[in-house]
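One structure is given below, represented as structure tokens, and several questions about it will come after.
Excluded from the complex is one protein chain; the other protein chains are retained at their positions.
So, chain A:
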Amino acid sequence: MNDKKEIRNILLLVFVIIIVGALIIAKFYGNNQKERYNISVIAGEAHAERWVVLQQGLEKAGNDYNAQINFYTVVNGKDAREQKDLINRELEKKVDAIIVCAVDSQEIQEVLQKSERRTPVILIETDLKPGHLYSQVSPDNYEMGYHLGEEFVRQQEGKETTAGILIDNDKIAAQQERLKGFEEALASAKNITIKWRASDYQSNERVDNIIGMDCVGTQNATEISKVNNEKISIYGFGNAEANIYYMDKGIIKALVVPNDFNMGYLSVQNAVQAVEKDMVYKNTIVEYIVVTGDTLHNEENQRIIFPLVQ
């Protein structure tokens, strides 16, 4: 009978609806139980205080975006090989995304370009060549250098003075950019003589001021100054607690502190967005502050300089 067939069709339709419904539910339910993202962060040279705030930002974003953050540092920041191996290893592990703070911008870029895997890569702090393939989260390094230079010039008040610049690792594009900015700010200040630019203080001529181009360099400069008990003014970058302490002590005269927490947080956010194929900003600029002994304990500065979580 025709009607019987039709009844069967209707029952079939009901079943199909149920099955489709079940599938939708399963999908919905599955989405609820979203799997954890696996994100590897490969930072630069291991250092007690260098990565603390960055890590806090990473962890926080990891919590917020349900991501497992694997944090790695390299033992020797001067050699790109170790970091290359780490990157390749993580890519092999098929993590969802990797976040890299390159120790050698050029070489790391080559490694990443050679990689056939389409794993999203987020670069932090450092800047690769313009037109790069990767999303980047970093402060404006040139501007940071320039502002430090300005503060340096301001503090010298036209006095004749000498300075040495410590570049911990000149293969890092970020440090080169900072240096460029810094030197540009000094260009018109005839009273300041740059005696040397080096990665090591030991062999160099004594100067009135040492400028460190990164957190570690600044710390090293301070240690040197303290050990030698010399009256050297230090300028530099980074909010390692030792740096703050010596700024309190008056040894460090000015610090440029990028918001590492935001850098960590935004890098994970961008990584998750990249995994989800959402739109990702190619270049995310992180803010920074310039602090001196006087402004160190400002309410606003405190929030960026001192990590809240203890």
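Quick note on the criterion: a contact is a pair of C-beta atoms (placed from the backbone, for glycine too) under 8 Å apart; a residue touches a chain by one contact, two chains touch by 3 or more; residues count from 1.
Just so we're on the same page, contacts and distances are computed from a predicted model.
In the listed set "Chemotaxis protein CheX", "NitT/TauT family transport system permease protein", "histidine kinase" or "ATP synthase gamma chain", the entry agreeing with the UniProt name of the missing subunit chain is "histidine kinase".
Although one chain is not displayed, its contacts with chain A can still be listed: residues 1, 3, 6-7, 10-11, 14-15, 17-18, 21-22, 25, 28-29, 32, 56-57, 60, 64, 241-242, 244-245, 248, 250, 259, 261-262, 265-266, 287, 293, 297, 299, 302-306, 308-310.
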